[in-house]
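For reference, the structure is listed below as C-alpha cells.
Missing here: one protein chain of the complex. Every other protein chain is in place.
Order of writing sets the labels: A and B. Residues in every chain begin at 1.
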Amino acid sequence: MIGAPLFKLSGLTKLYGARVGCRHASLEVRAGEVLAVVGESGSGKSTLLSCASGQMLPTSGGVLHGATSPDGRTVWRDIYQDLSEPERRKLLRSEWAYVHQDARDGLRMSVSAGGNIGERMMAAGARRYGAIRREAEAWLARVEIPTDRLDDRPTAFSGGMRQRLQIARALATGPKLVFMDEPTGGLDVSVQARLLDLVRRLVAEYDLAVIIVTHDLAVARLLAHRMVVMKQGRIVESGLTDQILDDPLHPYSQLLVSSILQT
Amino acid sequence: MSAQDLSSAAAPAPAEEEADYNFAYLDENTKRMIRRALLKAVAIPGYQTPFASREMPMPYGWGTGGVQVTSACLTESDSLKVIDQGADDTTNAVSIRKFFERTARVATTTRTEEATIIQTRHRIPETPLTENQILVYQVPIPEPLRFLEPRETETRKMHALEEYGLMHVKLYEDIARHGHIATAYAYPVQVGRRYVMDPSPIPKFDNPKLSNCPALQLFGAGREQRIYAVPPYTEAISLDFEDHPFDPGGVDQPCALCGATGVYLDEVITDDQGTRMYVCSDTDHCEKTRADAEAAQ
Partner (left out) sequence: MYVASKGGENAINAAHKLMAEARRGDPSVAELSVAQIREQLRLAVARVCAEGSLYDFDLGALAIKQSRGDMIEAIFLMRAYRATLPRFGYTQPIDTARMMVARRISATFKDLPGGQILGPTFDYTHRLLDFKLAAEGGEAAPAQTAPADPTPPPHVLSLLNREQLIEPAGVAAPEDQAAPPDLTRSPLELPACRALRMQALARGDEGFLLGLAYSTQRGYARNHAFVGELRIGMVEVEFDIPEIGLTVSIGEIEVTECETVNQFTGSKTEPPQFTRGYGLAFGQSERKTLAMALVDRALRWRELGEDDLGAPAQDEEFVLSHVDNIQASGFLEHIKLPHYVDFQAELELIRTLRREAFERRTQNQEAAE
C-alpha cells in the first residue's frame, strides 16, 4: 500500500572540495514504497545515501523528513537544518533504520543475536527482559534464523545469516523508512536470492518505505516500485521500475540496461 | 563545612608544622578551581565535570581525586574521617589521614557520626549520614560506559544525547549468559533521571544508600580529571530490568563480632582448612554496635 509522502530530497548537492559527489538530486518516497537508486560505482549513489540517511551534511539542498500532523497534513522538516543533533539521532534510531552492505558495520559482533536485536528496543526504553527476549526471538524467526541461536554471537553466523540478523536488528523498533546500501553485495548468488525474497516479504508485511542503493538491476527489478538512475552525481532518469527497465529513455539508462541484460 | 558555604570558604592560615605548604596542601587558586568544578557538579547531578587535576604527592589511582576534593572542602573546624574498604586502619586510609593531619592539622575521627567530611574508598558507612556531612569518594574510572566504549569523545556524546541503550545491552547479555546481572561492584546508577553514573567501586550492596541521602556526595577522579556529585536528597536509581530488578545481595548472616545484621560483611579465612567467618567491613559501626551492647548489659 503506497501511503502519504514521508521523505524528500530537494536539490541535494554534495561537493568534496572541487569534486562533485552528487548535484541537484531531488526525489520523494511515500510510505510503503521501495525506491532503488542505481548506477555504477562513482555515480554518486553512495554519497546520496549518506546525506539522505543523516550521516553526512550536504553542501546544499534539503533532506526532508515528513511527519503527519494530527489534522492529516504532512509537515516537512529538514533533518540537518530543523532538527537538533539529539532529535536527528533519535529519528535515526526510531522511525528510520539503516542496513549496511557489510553486516559487521551494522551489528555488534561481540554481543549476542538477542542483544543486537534488543538494543534499539532498550534504547527506546524497553525495560522488561522477558519481553525483549521474546520479541528478539520472534524477529529471529521472521528472518529465518533458528531461534536456538538467540544467545550466539554474530561471529558464529554465516554471511547470509549475519545480513538477516542485521535486518532484524534494524526492523525491531518498527521503523517506517529503511535505507539499504547494497544489502546483497558480497553474498553468494543463492544466498542473495533468499535474502531478496525475505526483504520483499518484510517490506510488504510491515508496509516499509525503502531507499535501496544498488548497482544490480536485478535487485531493483525484484524489489523496487520506482527507481532513479544516477550518473556522474546527477539523477539522469527516474520513473516506474518496469518502465525504465523495459523502455529506458536516457542513453545512459539504455546502456546500463542493455549491458545487464546481455550478461 | 557544609554544601551551602562551599563557595565561600576563606583561606585559613597555613599550618605551623608544614609551613612550606598551604592549608590542606593545595594552594588557594587550585582550591578555587576545584570548588568551581564542585559547584558545577552539584548543579548538574551525575555529570562528569572536567577539572585540572594536579599532581599530588601520592600516586594516581591511590585517591588523588578524593584528596583534592577533600582539600578543597576542608576548613579548620572540620572533623575528618578517612576509610578504605570500610575500615579506618587500612594502610591507604592511614596514609591519607596522616597527610591531612600534617598539612591541615584538622581534627580527625574514626566515628562516622562525629565526622563532617568522610573520604572513602569502596564503601559507604553503615551509619546513616546527615545533612551536615560530606562524603568524598575516590574514583578510579569515572566513566560508567568506559568498558563498553573506550573512547572519551564517544562516551561524552552518549551522555550528552542520553543514549544509554548500550548500558542495558550489557545487563541483557549478563542475564542471557549467567541468569543474573553479573556486576557486583561499581554498579551503574541513573542520577536525577538524567545522567548514568559510576558510583565508584562500592559493592552494589551500598547502592541503595546513594539515593536520597541527606549528605552531599562528591566524587573525585584525579587521573581522569573528573569531578561529579550526587546532591543531598537526589535520586540515584540502580539500572535494572522490571523483571530482573536490582538486587543488592549481601551475606545472609550476622557479623561474627558484633552480631549486626543487614550490614556488609567481609569474609575472613581463619585457618588453612578454609574455615571462614563473616565480620563487619565497617569497623567503626562494628565497634559501636559492640559498645552499645555492652552498655545495655
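Observations on the model:
Throughout what follows, a contact is a pair of C-beta atoms (placed from the backbone, for glycine too) under 8 Å apart; a residue touches a chain by one contact, two chains touch by 3 or more.
Remember, it's a predicted structure, so these values are computed and weren't measured experimentally.
With respect to the full assembly, the chain omitted from this view is in touch with B. Residue in contact with the omitted chain (choice from B:Thr75, B:Ser95, B:Asn132 or B:Ser211): B:Ser95. Although one chain is not drawn, the whole complex shows that of B:Ala107, B:Leu161 or B:Met277 it is B:Met277 that touches it. In the full complex, subunit B makes contact with the omitted chain through residues 21, 25, 27, 50-57, 59-62, 64, 84-87, 89-95, 98, 121-123, 140, 151-153, 178-180, 182, 184-186, 201-205, 223, 225-226, 249-251, 256-257, 264-268, 270, 277, 279, 281, 283.
Note that only the chains that are shown with their structure count from here on.
If you check the complex, the residues on subunit B that touch subunit A are 160-166, 168-169, 172-173, 175-177, 240-244. Those residues of subunit A lying in contact with subunit B across their complex are 85-86, 89, 93, 108, 111-112, 114-115, 118-120, 122-124, 127-133, 150-151.
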